[in-house]
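Following this message is one structure expressed as structure tokens.
The chains shown are only part of the set, and none of them has been moved.
Per-chain numbering from 1; labels A and B assigned in written order.
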Amino acid sequence: MPIFVEKKPDKLISEDGTRIDGRKPDELRPIEIKVGVLERADGSAYVKWGGNRILVAVYGPRAAHPRHQAIPHEALVRCRYDMAPFSPSTDRKKPGPDRRSIELSTVIEEALKPVIFKEMFGGTAIDIFVEVLRSDAGTRVAGITGASVALADAGIPIRGLVTGCSVGKVGDFIVLDPGHEEDMWGDGDMPVAFFMETGEITLLQADGQYTYDEFQRALKLAYNGCKQVYELQKRAIIEKYEKLKLEGETDE
Amino acid sequence: MSKKIVELLLKDHINALVERGIRRDGRGLNDYRDIEIMSETATHGDGECWVKLGKTQVITGVKVDVGPPYPDTPDKGVFVVNVELLPLASPTFEPGPPGPESIEIARVVDRTIRSAEAIDLEKLVIKRGELVYILFVDIYVLDYDGNLFDAATLSAVGALSKTTIPVVHLDEEGNINADPNERFKLELKSKPATVTMVKIGKKLVVDPNLEEEQVADGRITFGVKEDGRICAIQKGPGSLSIEQVEEAARIALSKYEFLSAYYR
């Protein structure tokens, strides 16, 4: 039985475009990415994005299990997106996959596959685990963003990073990176991910209603957002390598 | 391994044709296959629609039930979409609970209908916070020859547009009463459709059949509605450029009139 029912705010955005959390329409929430945070995983990342806290681990290439799932001429790329029971701001979520998390696992998988050199690792599996510890809107794009960094950390050959960011519709405004209230009571959410080096789209979903013009503007805004996130991804990877180098030098 | 080679050769062949604007079944790149809405009464649903999209066949039955609303929407009816990929429909479908493929289709159809605000859920309340109508939309795939997204949406929206609901009264003691002859029509505020395209080589191809799906390099689905708006998007495998995605949106919007004719 839910103890609290969240209430819709009177206004999500003011006429001058100031959003409920004070941001401008084209402003991201604060984002922090740490690489290599887990011991056992082959690669890992921890993403703080607004109020989101997401842990990503990558295992592989490793023997595909169960065996009959293996594909002879390319790696089996599998993603498992999961929300911890204590991650929602409202009621406890029952552990285990539900229909939403099964769909999100699929779209995250498809968002990452285009950059992985799958054909180099026939018969093996590459497993990507996205664990949402705290959710606050935009977990799938934060997960994709962390996952491509974790793939790099695992040393898996990739064509480049995949970078995600949502855009949303709040009243007549197209806004970047919708927050919790905008996600719940706004007029549309459009998560997007780009393979930044070519500008190709690897994730695109939407609910809500959009004129063709709004759709075009939304795509452009998402791309601009992803450019900023991309810089943070690269910096996180460099930091890890700097640290490793430093540790290497200290060892000498 | 030899299967793989045949696939690659077929892929090359289809790619070469599509490059020249030709499809193996003679259609233009933006053409749908023949669509047929079967007139047969084939279910015990409160609404139903059996669609043939080329050789793909999908049937939807709507069943109306009553029950308590969700705690956070006491003033709304409930609407549930379920897709079953029957093992009858393809050698690759296995019995068992819905897998990722059928869940994705169900969620995209659900999202399209919900985003289009097709159903006025507030009209499906019998007593606020206590009893509402529940619409179960069960989409059963009978024969799988490609493009389940569009066939499923056509079938689901088609079935909803023919649905009638028994008038249910709740008496003082909490018992429900209903007269089998007293029913009302479910009014739809919008009748959205989805348009699915695959990327073959550098071209977009509308309404892919099974072999086109198998050789495609990418897939994208748009939900579209009467007023020329997009009401849902779902990219599948592969990657597309911004330009391709925009082109896909324009094609999808241009197809609404053609598809919606089958809702009449």
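To be clear about the criterion, contacts are C-beta pairs under 8 Å (C-beta built on N, C-alpha and C of every residue); 3 or more make two chains touch, one makes a residue touch a chain.
Quick caveat, the model's predicted, so the values are computed rather than measured.
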Subunit counts for the entire complex, keyed to the drawn labels, are A x3, B x3
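Please note the rule applied: only the chains that are shown with their structure count from here on.
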Between chain A and chain B, what is the separation of their C-alpha centroids in Å? 27
Which of the residues in chain A end up touching chain B in this complex? 1-2, 5-6, 72-73, 99-100, 102-103, 105-107, 110, 113-114, 188, 190, 195, 198-212, 215-216, 219, 223
Residue ranges of chain B touching chain A (in the complex, touch as defined): 1, 4, 71-72, 98, 100, 103-104, 106-107, 111, 114-116, 220, 225, 228-242, 245-246, 249-250, 253
